[in-house]
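Quick notes on the structure that follows.
One protein chain is absent from this view; the other protein chains keep their places.
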């Protein structure tokens, strides 16, 4: 698995439980590398919705994903109980850099860690737009 | 959505919480019809694992799915909190008929209900085999 | 696997190639039962789009799935090349009953067969609506 330093539980600002599914395991009996990105999408958007900063069907601006990445430190497998951890590393005029960790429930070190960059655009024109103030406020609450 | 009678919460023997994910919503902003089957797979196998009746990597016999079906009564959407409900409708020599319901957390009527038929086979030969006694015992606990 | 009679290749009106993906195989090294429904969704909607009967983002009416089902006859596995086969079994005022087959490329008998029922609704109100004439025309081309 990946080597090198990793962020620990204490480095994150927001946590949420993640359930695994039968379909998360691939033919090698572990959570497939692709599925971690589905966790990232879920953790980020769930946070924004809970904070009132995103309404999937009605928000005037939406976040398009322009870059993602993940390093995998140890295998996970359905039916493991997991936790997603989130922090905001950088807030730009129209972009947000998130950093995420996926932990076995209760573990100190991550099973994987990733990054996820949103650029906010107008829903109709898909042109970049400044982050709306309620979104910016939600991001600042979990910014490093 | 589907019409006709449906099973209610009180008709089921086993319940488990289900988290939705960002990817569950399709372009029409609701949980896609395919995803319910992923819930079914998860609810059934999670029950069997918790009961000690299935070890994904080591059990000598495994359940192959031979028939599935679902009727959809009302839309769901990420980030809804859901519950999966399970009962065993019929236990054969090598087969099991499960019935499932997907409920919004706390709702009395189902958002969807389905069926799921497993035939148990030898892992290596993939020939049908009698249900092992520990599996049969786990099934009888939730049989109608 | 499922027993009983099945429709053959000659029973269908429309065919389309289907590529498998790494993620289609589950821990038992075969295409997971859930994935067939993803094939069904794709075959139906691809046909409607190609016929000019559906514009995902702009059509005034959209098809909601109210019932699906599948019987599985033989295992498939990535990287198998497959074919999806489609016919329309019944056209109602606002509903369509599709029947589908999934074949190994070139095979006469199906690996799986399914059904898929759409009810058409107004995109905004989500109330049932009559099938628009261009959609009805596309369906009649492949109706039994």
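The first chain written gets the first letter, and so on, giving A, B and C; residue counts start at 1 in each chain.
Rule of thumb we're sticking to: a residue touches a chain if its C-beta (ideal position, glycine included) is under 8 Å from a C-beta of that chain, and two chains touch if they have at least 3 such contacts.
All values derive from a computational prediction rather than experimental measurement.
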| item | value |
| --- | --- |
| Touch criterion as defined above, residue of A:70, A:111 or A:131 at the omitted chain | A:70 |
| Options B:23, B:94 or B:129, residue touching the unrepresented chain | B:23 |
| Missing-chain contacts mapped onto chain A | 1-2, 27-28, 32-34, 37-38, 41, 56-57, 62, 64-72, 75, 119, 126 |
| Absent-chain interface as seen on chain C, which is shown | 17-19, 21-23, 25, 29, 38-39, 41-42, 45-46, 49-50, 56-57, 77-79 |
| Chain B, residues in touch with the chain not shown (by the definition above) | 22-23, 25-27, 29, 32, 34 |
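Just so it is clear, only the chains that are shown with their structure count from here on.
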| item | value |
| --- | --- |
| Chain separated most widely from chain B, comparing mean CA positions | A |
| Per-chain Cα centre nearest the global Cα centre, belonging to chain | B |
| Chain centre separation in whole Å, for chain C relative to chain A (CA means) | 33 |
| Chain B-chain C separation of Cα centroids, rounded to whole Å | 22 |
| For chain A, residues that touch 2 or more chains besides their own | 22-23, 25, 29 |
